[in-house]
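Here the complex is missing a single protein chain, while all its other protein chains stay put.
Each chain carries a letter (A and B) given by its place in the written order, and its residues are counted from 1.
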Amino acid sequence: MADLSKNDEAVAAAVEAPVGRGEPILQVRNLKKHFPLTQGILFKKQVGAVKAVDGVSFDLYQGETLGIVGESGCGKSTVAKLLMNLEQATAGEVFYKGQDITKLGGRALKAVRRNIQMVFQDPYTSLNPRMTVGDIIGEPFDIHPEVAPKGDRRRKVQELLDVVGLNPEYINRYPHQFSGGQRQRIGIARGLALNPEIIICDEPVSALDVSVQAQVINLMGKLQDEFNLSYLFIAHDLSIVRHISDRVGVMYLGKMAEIGTDEQIYEHPTHPYTQALLSAVPVPDPEARAHRERIILTGDVPSPANPPSGCSFRTRCWKAQERCSQETPLLAIPQRFDGLDTPAAHLSACHFAEEKQVVPVH
Amino acid sequence: MPDVTKTATAVEDAVALPADPAPAAKQEKARSLWGDAWVDLRRNPYFLVASVLIFFLLLIAVFPSLFTSASPTKGDLVKHFLGKPELGSIGSEGWLGYDGQGRSVYARLIYGTRASIIVGVAVTAIVTIVGGVMGMLAGYFGGWIDALLSRLTDIFFGIPFLLGAMVVLQSFVERTVWVVVFALAFLGWTQMARVMRGAVITVKHADYVHAAKALGAGTGRILFRHILPNAMAPVIVVATIALGGYISAEATLSYLGLGLAAPTVSWGVDISTGVDQIRVAQHILLWPSIMLSITVLAFIMLGEAVRNALDPKLR
Partner (left out) sequence: MTIIDNTATVPSPRDGADHTGPLLEVRDLHVEFHTRDGVAKAVNGVNYSVNAGETLAVLGESGSGKSVTAQAIMGILDMPPGKIPQGEILFRGQDMLKMAEEDRRKIRGRKIAMIFQDALSSLNPVLSVGYQLGEMFRVHQGLSKKDATVKAVELMDKVKIPAAKARVTDYPHQFSGGMRQRIMIAMALALEPDLIIADEPTTALDVTVQAQVMDLLAELQQEYNMGLILITHDLGVVADVADKIAVMYAGRIVEQAPVHELYKRPAHPYTKGLLESIPRLDQKGQELYAIKGLPPNLLRVPTGCAFNPRCPKADDICRTEIPALVPVTEQDGADLPGRTSACHFWKETIHG
């Protein structure tokens, strides 16, 4: 390749280096994506911006699953696109093994892409309808020929089909001959082809039937152990996120509201939004339902083009006070819990953070 | 309130589920979307009629001598307007009568096919390639490339088709078939560019394109492997239907005395002559008009059949 610079080589070498279990493999710092709102046809004038992602920071550790939950429009899918470099970040950094990948291009970016793969939400639109399953799963090898020698590819593709639980003989079929769950398996096989370290899953089961969701979730768990993968698992379904995640981040209007371990978030939430979200989840058990306290929020999520001043949740929050409209709360361990050995001592962006149990503990 | 698409998707849901991975499923063959469309087409009577007609038209255009031994240009003035159609002796020199110069109407009909088919096919090929490339570039890259190409398309689109073709044709001294092809293609590509641009923009945002980008695929691979195959369907449909339109545009220009002219043999030329002589002999106008209508109809039927077969809503 002609544009191969010294720097690119250094990056490419760095991303090949292994990372130990439990160390951060991906570090996101103050990531922002603002989509400009423009007016005018010929001479475009910016009149504002949709702040889809507005300063998000988190770490993904090697071998773990970090769940990101939030309602539609909270920016969780944009985060996925930014991490995949499918969108250009407005500001902020994404460090993959110490390298800021938002500023990469050329060969270095290609090397990083090999190691960060994605599974998409809709198995009906994420597979090219005019390609056979073999071509779809084999495409990563065409793009990165160094991964598998040419004669080896067919066998590799069949192996991958087997790994995700599909009949290797289906290699010549087309996507429309499969059901949703099977297509999602094909998408997962494509994501696995290059032997990545990180897989970003954007609502991977929300388009599937209930009875098939469990199959795919189990498959993903199995693959994580087998290939030592780190997952960033984006979803709106809190029950599924709880099932699969080690840690969970809750997003609201482009910002991280609260982040902590699975136990900290589900059993000791301190941010009112997390509490409301958890209490609204329908529980498939009418008995348990009766004993639960429900927090029903009023109104809808404000537009990210025009978010409220201060804390963006204050317009729907029952605790909101004057301070909330003036001062944006930082994502930090709340003062009252700071230094205490309690599960409530985790990062939460609320001036009046306090613990409230909304999910019954067994 | 009745939501038709709902039912359609319900049907789709009901049918789209493939067989379970039981042994029985092995009989199910790999079927591409084009393969499915072909199965659909074979059962469509419109497609069958249209393809038989088009097959014969192409055969006539390539080998006119197979269909008649008479010459389209040599006439015998003795046969001036002679003879009512002798429909009994199909295929004979005079079965459709003779024209003012004693030439066989039937022979002229057969030999005139070539001009029409050449114009139709060549114009369609050129506009599909030129318009397709323009539309694809504009749709995929967007930004200033799109702004530039789209405005250019708009400018050409603004020129009235026939009026523009006339002006182009007037600037040529000798008007061969290829000059007519050039004139029609010069103004006709805008339609394809627009269709292609729209299709590319739709496909560009599909998840499988994002997936390819996430894998690190280059622009060429994304365009030719992912976008083009999925954006072609509407272009093929529009091109097939437009083909008939170009044939009739050629006839219109020839009739107006701006397209082909004698001694070239073409339906348009004969229609033009036929109109002048309509009071004396109607058959000179009648037969080329019928051929023209059948040809245009055949291509439009083909286009409609292809559209129905490719329409993903019926999948």
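To be clear about the criterion, a residue touches a chain if its C-beta (ideal position, glycine included) is under 8 Å from a C-beta of that chain, and two chains touch if they have at least 3 such contacts.
Since the structure is predicted, the reported quantities are computational estimates derived from the model, not experimental observations.
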{"item": "Chain not shown: contacting residue from A:L60, A:V157, A:L238 or A:I259", "value": "A:L238"}
{"item": "Residue, one of A:I101, A:A257, A:V301 or A:C350, that touches the chain absent here", "value": "A:V301"}
{"item": "Contact with the hidden chain (one of A:V119, A:L278 or A:A345)", "value": "A:L278"}
{"item": "In chain A, positions touching the absent partner", "value": "71-72, 179-182, 209-215, 217-218, 221, 236, 238-240, 242-244, 262, 266, 276-278, 280-289, 294, 296-301, 359-362"}
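The rule is simple: only the chains that are shown with their structure count from here on.
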{"item": "Between chain B and chain A, distance of the C-alpha-averaged centres to the nearest whole Å", "value": "48"}
{"item": "Residues of chain B defined as touching chain A within the complex", "value": "16-18, 21, 26, 28, 30-34, 36, 147, 206-208, 210-218, 221, 225-226, 229-230, 315"}
{"item": "Contacting residues of chain A [partner chain B, same complex]", "value": "42, 81, 84-86, 109-110, 113-114, 117-118, 120-122, 125-132, 139-140, 142-144, 166-167, 169, 172-174, 176-179, 182, 187, 190, 194"}
